[in-house]
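Handing you this structure, nothing more for now.
Every protein chain but one is kept in place in this view of the complex.
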Amino acid sequence: MANIRLENVSKRFGRVTALQSVNLEIHHGEFFCVLGPPGAGKTTLLRLIVGLEKPDEGTIYIDGDPVNDVHPRDRDIAMIFQNLALYPDKTVFDNIAFPLRERKMAAEEIRARVAQVARMLHIEHLLERKPGKLSGGERQRVAIARALVRTPRAYLMDEPLANLDALLRLEMRIELKRLQEQLNETLVYVTSDQVEAMSMADRIAVLYKGVVQQCDTPDNVYNLPANRRVATIVGSPPMNFLTCQVQRMDGQLHLVHSGFGFQVVGSDHPLWDCLCRALPAVREVLVGVRPEDIRLYPERPTEVIAFPARVAVSEPLGAETIVDVQLGRDIIKVITPPTQYFAEKQEVWVAFDMAKVHVMDAQTGERIYTTGAPEQLQCILPGTCA
Amino acid sequence: MDSNVAIPAVQEEQVKPAARLRRRRFLDMSDVRFFTISLTAPAQYVLLFIIMFPLLAEVYISLTAWTPTRGGDWTQAYRFWDWGRNYVEVFRDLAFWQALGRTFLIAGVAVSLEFLLGLGIAFLFLDEFPGKRVFYALMLVPMMIVPAVAGYVFWLFFQSNGPLNAIISLLIGQPFTLTWLANDVTAMIAVIVAEVWEWTPLMFLIMLSGLVGLPEDQMRAATMLGATFWQKFRYLMLPMLKPIIIIALVIRGMEAVKIFDMVYLMTQGGPAQATETISIYMYKIAFQQVRWSYAAAAAMTILVIMTILASYALRPLQAPQREVA
Amino acid sequence: MASVRLENLRKEFGSVVAVKELNLHFPDKKFAAILGPSGCGKTTTMNMIAGLETPTRGSIYFDDRRMNDVPPGKRDVGFVFQNYAIFTHMTVAENIGFGLKIRGVDEATIRREVGQIAELLELTDMLNVNAGRLSVNDMQKVALGRSMIVKPRIFLLDEPFSNLDAAFRAYMRGELKRIQREIGQTMIYVTHDQVEAMSMADNIAVMDFGVLQQFGTPDEIYNQPVNLFVANFIGSPNMNFIPCYFRSEDGKGYLVQKRGNARILLDDRRRQLLEQHPGNQDLIWGARPEHLTLHSEPSRSEYLRATVRFLEPLGPKTVVHLELGDQDTIKVIAHPSYREKAGTVQWIEINPKYLHVFDAKTGFAIR
Partner (left out) sequence: MTRRPTWQIVLRYALVLIVVGLFTFPTYWMVTMAFKPKVEWSTAHGTIYWVPQNPTLENFETVLTEYRGKFFRANQSSALPSIRSSIIVSIGGTLFALLIGTLAAYGLSRFSVDTGDLPWYIALGRLALLILVLLPFMVLWAWLGIIRYWYGILSFTLLGIGADQLIGRLLALYYRGPTGSLAFSILQLRMFPPMAIVIPVMIMWSAFKLIDTWYGLVAVYGVVTFPFVVWLMKSFFDEIPRELDEAAIVDGASNWGAFFKVVLPLAKGGLASTALFVFILNWSDFLIALLLTTRDWPTIPVFLNSLVSSEIGAQHGPKAALGLLAVIPPVVFGILIQRYLVRGLTFGAIKR
């Protein structure tokens, strides 16, 4: 039952800045994911919330109370560590009972609650065993049980599925999601796996180098990434970026790539405004297109405008095939259905889904604009622009 | 997960409420800083009391001409204050410097031999072979034998009618009766043999753990690339063992310089001063000649010399502390 | 350049059988992968090919030469270890040149060859960096380079990407495939990641418990799995499996769900096949999530009725988990904008072309 708020929180370790002015509000009952590559400061964020580290600047509030100076045990927040931190010398029962014993609960009550939690997580038969004798998935459940048993105000999880194999991870992912829906408690989940974040979270905070890049719903993070980092972190394979020159000619605005280009249609368009305002400074932009928003044609298509390109490598994955295509000077990755076959070095035609094109500042990587409809930005063929 | 089972919320009366957030007060026992200090405080206090206090007393006494025989408590030593004449004397004392040199000689020779033997024996024990555990345990016994007892055993060993001479007699076929401990050179050899015997097992253990700890895949990678054993030894094992070798040499060197028990029980520093190490020298000054303030000055001089040496020696030890092993 | 042939290869560690009577032929100049969960004997197989382990029984042939008694250093095999086994006390250049150095090649030649390899792997800038300081990603490249420089006949790679971060792994997948095409060497690649095997290999050998399950092209492995294990192991999200039995009515064959009443009409070929199958009352049908389509109306009679339980939006697609009958869960990949609420009734269309039927007892596919 908690609402966690971080205000301008910074944390440094020696000369290394782990977190830089983080502002976050995690609402009650929310499945909140913190997504970022290793070393982004995700774990530090959790440790700050739970109280194992103190922020150098800023304040952390739990339910409106500042907790910077509150000892971790008085914060009543459960944390599941990446290595699970099960006590290896204690039985599963004693592991789960530990938080209750620390709260001086009666032995009867402890037994009843542990039994209940064990039943809920299907680990009743393991209670007398030591953690070393359990499988990865079972250990995972014990760690969750230890957190659940004391009904804390919030749950923090640090890459809890990172050490499981692929199939088990899939299974645990679904269980976790359902568990959270059932508990309806605040859950902060740290992961470096974008699939986990996308599939489970109500909201995602994308963290990179200690800075929150974007904090939004999975849909928005995926479809309207705030900057180049977010677009790279979310989505697999990551978004393709094409470096384009911004050129203004004859009242026309062109984004020119090595070998092809885009034309901004209509001067009443917001993108036009954005680019024109920034034009003297911004000479280059990145045009970002996700691999699934690109189509490949073996022949020149007539219905859409397509650019000639060459296949470098194709990687069949069964359900889909990822094709690396040499387009101008860039190599872009394209997801194609497995029914389409492209040989290496084959000439192909590339067409973009113009409704899902992102334009980003080449210097800062910040998103300038995302097209919502194909009319806003149109492809033009090489030769038609300078 | 079973959706039919729900956990009831913890009732307030069942459990002491942890929800009430406590702020830190002055000297809060739960503050991490306070905890850290209280963990190391006993150690720091004891260090200060049993190391710093005597050290200061030593400096104090070394600046006077006090000895127990001159009467008075050591605290009254200021009555014999003589502004460090003892130190001048230490610098002029040939016996002191000779003892120091002898100590380094013994340590140097013994530690080098221990290292070479230890490395060689470690290679013998690298692979599995039947009976390895027994031989291994037997190999370790010398380092666990009380040095004083070892001193006595080697004293027995090197007697003119002892087993060593008996063995040599058997080998050369005629009676051999060298009194090892009565001759300058042979007494030194005896002391070094005893030291090597006692501590080669440690070197062997260190080298073995180093060899065992060598990353197997790197050795295999070299094998796959076609390297012979000597190439692997030269290009991979030695460079990779380097930090461990340095640590082993430094630590053994440190300990060997302190040598006292064994030498004292074997030769008492004799014949004459032939095997007198720095520890025995100081023992004699303090307890046979009862010149305490002079002994204190000598001890301070040694402390300074050792500290400087130690600081250099410890440097390789400080850095690889976490990387090795 | 050589082909690798394993004949009745067996390896026991004490009483544990790591590899059981393995027969495989990896063709020359091709990229082959050995795929399986941890402990399936794939690394042991690899070590036996390299000569780091001696087989208990059976033979290893490179082309037509029996290699069992040839010491590992003489097999002319390049080996990239899972943890890279970089010589951390040497520079990158010394690492890459090590194989030549111990062969007594002169300094100038070594420097030239190292330069070429570094160019190919984009390591030129860090040749003088101490190898212990490299990032995992670069270590991996150095390990590749160190094996490549001696131009081995066969390249063995033991899960070389398992320690890399996801983005670099995806990048290296393409790179390695490109390098293999460029140098044209036989590569055998061990992995537990089906994506890596599928995307890079020309041939895949799937192993489990020391037994070869299936050997074929990625396409065969994916679309014609021979048994439940292969079908389940390949593909993410994994294949749906629904226990069922065979029923024949009015000359038509159906697969009827055991925990529910979903029925699938079979084509004639399948019907005849299953009629003659002795265990036809204990079957499992399987279909990959991407081969199922959701409809909101039962416009065709053979659609299966299911209820939405929850969604996993993944960005480019949404995985819909539905309940089929009483207890069976079925996953369907839907359009990214799919946002039906839990409890909604949906109708699943199954493409009969992609329907797999397995014998529940033996696990084998019935085709």
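Should a chain be cited, it is by its letter among A, B and C, assigned in written order, with residues numbered from 1 in that chain.
Basically, a residue touches a chain if its C-beta (ideal position, glycine included) is under 8 Å from a C-beta of that chain, and two chains touch if they have at least 3 such contacts.
This one's a predicted model, so the numbers in the text were calculated from it and none came from an experiment.
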item	value
Sole residue of A:Leu52, A:Ala112 or A:Met249 that reaches the chain not shown, by the stated touch rule	A:Leu52
Given B:Met143, B:Ile189 or B:Leu214, the one touching the chain that is not displayed	B:Met143
Touching residues on chain B - with respect to the absent chain	18, 29-30, 32, 35-36, 39-40, 42-61, 73-78, 121, 124-125, 129, 135, 137-150, 152-157, 159, 161-163, 166, 197, 200-202, 205-206, 209-210, 244, 247-248, 251, 254, 257-258, 260-261, 264-265, 278-279, 282-283, 286-287, 292, 295-296, 299-300, 302-303, 306-307, 309-315, 317-321, 324-325
Chain A residues that touch the omitted chain in the full complex	50-52, 71-73, 77-79, 81-83, 85, 87-89, 98-99, 102-103, 146, 150
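We take it that only the chains that are shown with their structure count from here on.
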item	value
Approximate Å spacing (C-alpha centroids) for the pair chain A, chain C	26
For chain A paired with chain B, centre-to-centre distance based on mean C-alpha positions, whole Å	54
Overlap residues in chain C, where contacts from two or more other chains coincide	none
Chain A, residues touching no fewer than two other chains	178
Touch list for chain C against partner chain A, complex	37-38, 165-167, 170, 173-174, 177-178, 181, 192-195, 198-200, 218-219, 222-223, 232, 234-238, 288, 290, 310, 312-316, 319, 321, 333
Touching residues (chain side chain B, partner chain C) in the complex	215, 217-218, 220-228, 231, 235-236, 239-240, 242
Chain C to chain B touching residues, read off their complex	50, 52, 72-74, 77-79, 81-83, 85-90, 98-99, 101-103, 143, 146-147, 150
